[in-house]
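The structure is given below, and queries will be raised subsequently.
Every protein chain of the complex appears in place save one, which is left out.
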Amino acid sequence: MQEYVQLLIDGLTIGGVYAVIALGYTLVYGVLRMINFAHGELFMMGAFTGYYTLDGFQRHSNLNDTVPVLTIATAILLGMVVAVVLAILMERIAYRPLRHAPRLAPLISAIGVSILLRNIMLRVTNAQGKVYPRVFPRTVLELGEVRVLYVQIFLIVLSFLFLALLYLFIERTKVGMAIRAVAEDRSTAALMGVNVDRTIVLTFVSGAALAGAAGVVYGMYVTTATSGMGFIPGIKAFTAAVLGGIGSVPGAMLGGYFLGISESLSTKWLGAQYKDVVAFVLLVVVLIFRPWGLLGKREDKRA
Amino acid sequence: MNKLREALAPWSPSRLRERAESRLRRTAAGTAVLNNAPYALLPLAAIAAGLAPEHLSIRWAFATIIAASYFILRSSRDLFAMVVLGAMLAYLPQKMDRFEQGILFDVALYAMLGIGLNIVVGYAGLLDLGYVAFFAVGAYAFALLSAPVYGGGFDVGTSFWIVLPMAMVLAALAGVLLGIPVLRLRGDYLAIVTLGFGEIVRIMINNENQTGLIGKHVNSTHGITNGPVGVFSIPKPHFFGIDLATPHEMYYVVLVGCLLAAFAAERIRISRVGRAWEAIREDEDVAAAMGVNTTRYKLLAFAIGASIGGIGGVIFAAKQSAVFPSDFNLDVSINVLALVIIGGMGNVRGVVLGSFLLIGLPDVLRDFSINISFINLDNLGADYRLVIFGAALVAVMVLRPEGLLPSRRRQAEFEQVRAIEAERAT
Partner (left out) sequence: MSTDQRRGWFRAPLLAGMLAVVATLALACGGGTSSSDKTATASAGGKTTPAAGKTTAATSAAGAGGTITIKKGDSIKIGISTTLSTDNAQLGIPIRDSALLAIKQKATIKGFKVEGDPQDDLCSGPGSVAAAQKLIADKVVAVVGPMCSGGTVAALDPYSQQNMLVVSSSATNPSVTAQGKKDFFRTAWNDATQGAEMAKYAYTTLGKKNAVLVNDQSTYGKGLMDVFKTAFAAAGGKVAGEEQVTVGDKDFGPTVTKIKGESPDLVVFGGFIAEGAILVRQLSEAGVTATFMGADGIADQKYIDQAGGKAEGSYVSRGPTPNDQTEYKKFADAFKAEYGKDLGQFGEQTADAANIIMAAIEKVATTNAGGDLVIDKDALIAAVKATSNYSGASGIITFDAKGDRIVTAGTVNRIDQVKSGKLERVQ
């Protein structure tokens, strides 16, 4: 029994990461009908920003020891900033010119951005993984046989916090309403006075901020940052977003956690090597019976 | 960004070329030169390849080949041009060294894969991100059938030429298997599921050795696929007594395969099936309303595209004499998709050009370095290869989203869209 609880917690951890990244995917897809393949790389850049920030604090001060809360908060904030800046650049340079191009052009462009970012970081770090300085205490909470790291709890809590914040943002603010409008019908939204370009940028920004912050916290959890660390989580997160219903914010969260927990539990019976197989099989099964995902809108073309 | 493009427009290559052309065409001599210019490049290419000094040869020969190919491919309506291109592609490897021949083999192989994927993505409009699965099926089919037991195979001893049609059928079956569950999916959903399929195939191959879930019941020495160790010592194929042992020799096999695949693809495209695909690509619901059996044609697209991938896999396994699960990762699918789209979708000529650029150039630039005064970038080619690759993908897409050699129909579609946009902007 204890083992299952442990597996559940492990699943929630990785599920939380998938969920937060999936939020970014689903937002961008909602407004642009485009898969931002480079979204996982924003997560990776967030992780590196976190490293360089904390490492900087470590080398030039002792703030990491005295006020870790401050340094961690700064790291997270900077992670969000860097991710946001990158997202804005991406949107401007690689996606906006392709708004009216055929479906596949922005996809290839996104893949190009992903390859570019990954390999720039590979060169910058010279293929070395960067090890985070020990800032977040790695204390373990022990509940019987189950062991949870505090940083894990932080990650999980943060992901739920982000969901709540994003949900409020989308549902209760004017900007959120604009995003929903553009997602539903771009030209009508424009007619209604919504600045479409600005809204799209803001959508990218929101998704990116979340991914960047998640990157920092994940980096602290796994203690290393490598240039390839965003690629597979990015693909899994997209799978999660599709699973939950792309375009739906709660769907992304649901998909993320569902995927994380399934992966974790399947490891027990099938071994970790089949993790990805399980993820995709799950996806196919869900899509056969509900092609629009678990919480997605039924795309009714009739009438 | 748009303003910049507008400002630069009068000096864009196409505009410059138009002005130069119109000026030249005013004279008879000028017209003659223009009409025959592409063919003049060919002897130049051959000479360049043969005579270039050793340390320059790789770059200049390849650059000339690409330039010549570009112009020839553009005017592909001309029978003469195509024959000359074929002759050039067949002759030039004689003049290249081992390394360049290897690159040419890769270019040709990926071009063939591109032709196959083009059927799925370009003709039928089905976004397939897992094409490597069919490549893997073909490769492992040949590998497992012909490799000796110590190499991880079953040593059935089937000849390469018999495995080719077998792999076609197997891969086509795999294509249908992939197609059935995804019939109802559109666009990006389809993309992610096909991506998953590609990954599943790779993972299964990697794990089904003697400890795999299914593998352990099949065979105690190496399961089904021999796992991450791969299958090696695959024997080389024979052709009427000639051993096809070098990349150069296998290159001819791929070249013929490419030609056949291109021919088949073209014939299908202008047939009823091709028209059905076009209808499905343009608007699936309208097509269904008009009586097109979308299920059948979609599955057919998957199957035919997959079978070409399977053939490519068999040839790859024969050339490398060893296959590993890591050879069949997502990067292969992405590379093939990228070259199809950058070359110009729906278009065999575009695929060929795309393959030259995306597969040939990075390897050719392996030891490219810039050493001009204070700029000292040693190993620019080797270390920054992929950075340049990614940047190039973005650049080409942003500057020419229809691809470098789009089919005339797509070019027309694009001009239409651009005209509308220009109107909207004013």
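Note that the chains take the letters A and B in the order they are written out, and that residue 1 is the start of every chain.
We adopt the following convention: a residue touches a chain if its C-beta (ideal position, glycine included) is under 8 Å from a C-beta of that chain, and two chains touch if they have at least 3 such contacts.
All values reported here derive from a predicted model rather than from experimental measurement.
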{"item": "Touching residue (missing chain; options B:Arg5, B:Arg23, B:His217 or B:His238)", "value": "B:His238"}
{"item": "Touching the absent chain when the full complex is considered, from B:Arg23, B:His217 or B:Arg267", "value": "B:Arg267"}
{"item": "Selected residue (touches chain absent from view) among B:Arg186, B:His248 or B:Arg281", "value": "B:His248"}
{"item": "Residues of chain A (touch criterion as defined above) contacting the omitted chain", "value": "3, 6-7, 9-11, 13-14, 122, 126-129, 131, 134, 138, 140, 142, 147, 149, 218, 221-224, 226, 228-229, 231-232, 263-265, 267-268, 271-273, 275-276"}
{"item": "Hidden partner chain, residues of chain B it touches", "value": "54, 57, 77, 79, 82-83, 86-87, 90-91, 93-94, 96-103, 106, 146, 148, 150-152, 157, 206-207, 209, 211, 227-230, 232-233, 235-236, 238-239, 241-249, 252, 255-256, 259-260, 263, 266-267, 269-270, 320-324, 326-327, 363, 366, 382-383, 386"}
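The criterion applied here is as follows: only the chains that are shown with their structure count from here on.
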{"item": "Inter-centroid spacing, chain B versus chain A (mean Cα positions, whole Å)", "value": "32"}
{"item": "Touching residues on chain B, where the partner in the complex is chain A", "value": "1-2, 121, 127, 181-182, 184-185, 187-189, 191-193, 195-197, 199-200, 203-204, 206-207, 213, 285, 334, 337-338, 341-342, 345, 383-384, 386-387, 389-395, 397-398, 401-402, 410, 417, 421"}
{"item": "Residue ranges of chain A in contact with chain B within the complex", "value": "29, 33, 35, 92-94, 96-98, 100-109, 111-120, 122-123, 235, 238-239, 242, 246, 270, 273-274, 276-277, 279-281, 283-284, 287-288, 291, 301"}
